[in-house]
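A protein chain is absent from this complex, but the other protein chains hold their places.
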Amino acid sequence: MNLDSKIPAGPLAEKWTNYKASQKLVNPANKRKLDIIVVGTGLAGASAAASLGAMGFNVDIFCIQDSPRRAHSIAAQGGINAAKNYQNDGDSVERLFRDTIKGGDYRAREANVYRLAEVSGAIIDQCVAQGVPFARDYGGLLDNRSFGGAQVSRTFYAKGQTGQQLLLGAYGALSREIARGTVHFHERREMMDLVLVDGRARGIIVRNLVTGDLERYAAHAVVLATGGYGNLYYLSTNAMNSNGSAAWVCHRKGAAFANPCYVQIHPTCIPVHGDYQSKLTLMSESLRNDGRIWVPKKKEDAEAIRTGKLKPTDISEANRDYYLERRYPAFGNLVPRDVASRAAKERCDAGYGVGTGYAVYLDFADAIRRLGRDTIEEKYGNLFQMYQKITDENPYETPMMIYPAIHYTMGGLWVDYELQTTIPGLFAAGEANFSDHGANRLGASALMQGLADGYFVLPYTLQNYLADQINVGKISSTAPEFDAAEEAVRQRIENLLKNAALRQAQEPSNMQTVDHFHKALGKIMWEYCGMARNTESLTKAKQLVAELEDEFWKSVYVPGAVNEMNPELEKACRLEDYFELAQLVIADALHREESCGGHFRTEHQTADGETLRDDEHFMYVAAWEYQGHGQPETMEKEPLNYEHIQIATRNYK
Amino acid sequence: MRFTLHIWRQENARAKGHFETYPIDNISAECSFLEMLDILNERLINDRIAHPVCFDNDCREGICGMCGLYINGRPHGNDDGITTCQLHMRKFNDGDDIWIEPWRAKVFPIIRDLVVDRSAFDKIIQAGGYISTTTGGVPDANTIPIPKHNADMAMDAASCIGCGACVAACKNASAMLFVGAKISHLALLPQGQIEAADRVKNMVAKMDELGFGSCTNTYACEAECPKLIKRQNISRLNRQWLGSLFGRDRKE
Partner (left out) sequence: MNLPKIHSISKKVLVALLGAFLSLFLLFHASANLCILRNDGGAWYNAFCDFMGTNYIVKAFEIVLFGALLLHIVLTIWLAITNKMARPKGYHKPQRTKTHTGSKLQVWTGILIFACLLLHFMDFYFVKIGLVDGNLNFYEQAREKFQVPHIAISYLVFFVVVWFHMRHGFAAMFQTLGLYNYKYGKAIEVIGIIYATVVCLMFATVVIVTFLQAA
């Protein structure tokens, strides 16, 4: 496995400029001869496809839903960071870079993060030109708010629907290219396999989710923008169809998977309320600008609230514990997500939780008193409405209840500076790669990264790769490699159905649905490999997952046939991959004997419960290589060299 | 809670569909409508009664626009300003009969059961629902000041999620609110002015060509829009259309 990160030479601030100045380009006449496949239509995928199409490449883009506009980027609420310093509050590229590295607990690659900060401003310019209706102040200029892990206001937003507006901007650009014929759009397709020809990524096999047919597409390069694998935990803030399978099949074909144990747990989600629950809903981090988080100071008050004897509004100011403001006076309610999540868990585990015991309050009473209800409504109206629709409680009158939930995965396919994976010709962008957020992602940085990758990085780095491909000619999808890949996928699907049918004939009473197993897997992962982990819990998780997988093959029931719209079959295929992925997440968590960012090992913490890094032994990216089903994966290290930044303990106090 | 569900079942685009009745009990009032359907499907599978009911859904927080069911005579069910996934069972009475139908329109053919094909919306957007920019080479974001009021109105129009409830609710299956929202979003911004005339011309032509009905000012769309997009956007669309007919000074 070649883990050459290909970081350009030169001082940090000049690396990207140097790269662009010396990279190879493809001339316009040759661009027309080159085909690119983009999988996924979220911010990264749509922006990449639109940019590449506009440059003149032939692009095929695929999405699992019925329209590119449905990708889960659309659900991002709070905002997008950019080092514009429009507020004159001391922001700069350097500051955004430092905040991001620090927020990621010094586990991200310096050069990538610096480039991200460097192009962040151009993203805002691009989006405004596309007509994204960012919030403005009365003078007509752009407004900002602040997000966790920053002491400046650098977050641009469009009400509580920033992700939607940014995605619609990219969707517009993509639609234009589709109309011009440079991009071909394929809806309701799920990527089932990656096709390698002579060691290079040359195409994909997809399943048409309407007809069930397998289809093959060939190209000179493949871009994976398929998001993260948060749904491994079953209950997450991800969409129902978000899954890790596209990245996982690439991993099986040889792409290294980096830092799988870095999953982000978002502190402000609506708490779990029942077994039938299918997903968790996020309440934007922006709410922490004005909302104050608290639990009762006295256990008996918490107890009384849980049993319904007291209402939150009955607890006097003196009897409330604003624990984030108490523990982290400098950042208060705006500490990074991992810190806020652990603090909530700590309070609830100690018996101060409200609701079902696994919830804390997010209170706007102060803000409403200070700013007036109208201002709060204008800022967060749609979020409050969303909360009320779900919980039937009015957040203007009673505090919101929130609890942490799985939200984002910092881990993903290993990529170099060019966003190329260890498979030549396979690129990964957005949440699907691992590159920019280290062990914890700051709020409003995912949108920034997705668009940076799609608009401003891939259009350059892909050219550098494709420049040698102009003489290859059209890639044929009738090559034997395609036949083999398609046949393998067919076998795999038939196996699932045949196995289910066989078991069904033998002992029909024992059969369970796919969701049954997925829920069980999610519970194991949340319980033993969630917000806090240790050797014991991880070893247990490893064993439980293996047992569950056995059980799955013995008694999963998948109804229906191959050649029809069959959501149960789709879910079964994804779950099959999740079992392997779960083992890798556990293995990675086990090997990383330190706490950093979203990865919190209870053996490694400071006296006051903060993360305790071990820079001497673990300052590296763990890149895992697939060794076959059921085989432990092998790990290689990409050392992280901090040349520019002074490493320090993360301190938000 | 206990309900009797009447659900439209149709095996594929060509098959003839029919209603099927499924009783369901033991449903928590806190359950969302789609979670109730999940439970139904789990039971249909476990008791080997039928193929699970297919319905589109994704984000389940009311923003992706994927879900859309016609429930007891109303798109997205009996509440205002929500999508189907945000509808909760506490909005129903114990013992209710619930009729669940797919969106009905010529332009939204049924794919299976409650899943319909809404690609017509994408085609309308492809006809011009964007501002032509290539990546890079654009001015600094703050060189274009936009009155807050306009930006806010543009945002309200732009919050459309493309779910199709407006078409489903309209007695004419008209897409005027959908088109009006996109036209308004871009017409309210200075960046959108340059292509305004062509945009409205092309989008309306595409809408007509695809076979959507026309607006007869019933405003069912406005009443059912999960994002509460207002009819004023249709008026602005009409204004833009007239402007495109008379306001252009060029040869064609």
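Order as written gives the chain letters A and B; numbering starts at 1 within each chain.
FYI, a contact is a pair of C-beta atoms (placed from the backbone, for glycine too) under 8 Å apart; a residue touches a chain by one contact, two chains touch by 3 or more.
Remember, predicted model here, so these are calculated numbers, not experimental data.
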item	value
In the full complex, displayed partners of the excluded chain	B
Contact with the hidden chain (one of B:L5, B:L44, B:I131 or B:A173)	B:A173
Hidden partner interface residues of chain B, rising order	6, 8, 19, 70, 72-75, 78, 99, 101, 104-107, 169, 171-174, 204-205, 207-208, 211-220, 223-224, 230-232, 234-242, 245
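The rule we apply is simple: only the chains that are shown with their structure count from here on.
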item	value
Centre distance in Å when chain A and chain B are each reduced to the mean of their C-alpha atoms	27
In the complex, chain A residues that touch chain B	47, 50-51, 54, 65-72, 74-75, 84, 86, 122, 124-131, 133-142, 158-159, 161, 164-165, 168, 171-173, 175-176, 178-179, 185, 187, 210, 239-241, 273-274, 276-279, 281-282, 385-386, 389-390, 392, 455-456, 459, 508, 511-513, 515-516, 557, 559-560, 564-565, 567-568
In the complex, chain B residues that touch chain A	11-12, 28, 30-32, 34-35, 38-39, 42, 45-46, 48, 51-52, 54, 56-66, 79, 81-82, 86, 88, 90, 111-112, 115, 117-119, 121-122, 125-127, 129-136, 138-142, 144-148, 151-152, 154-155, 158-159, 161-162, 185-186, 189, 191-192
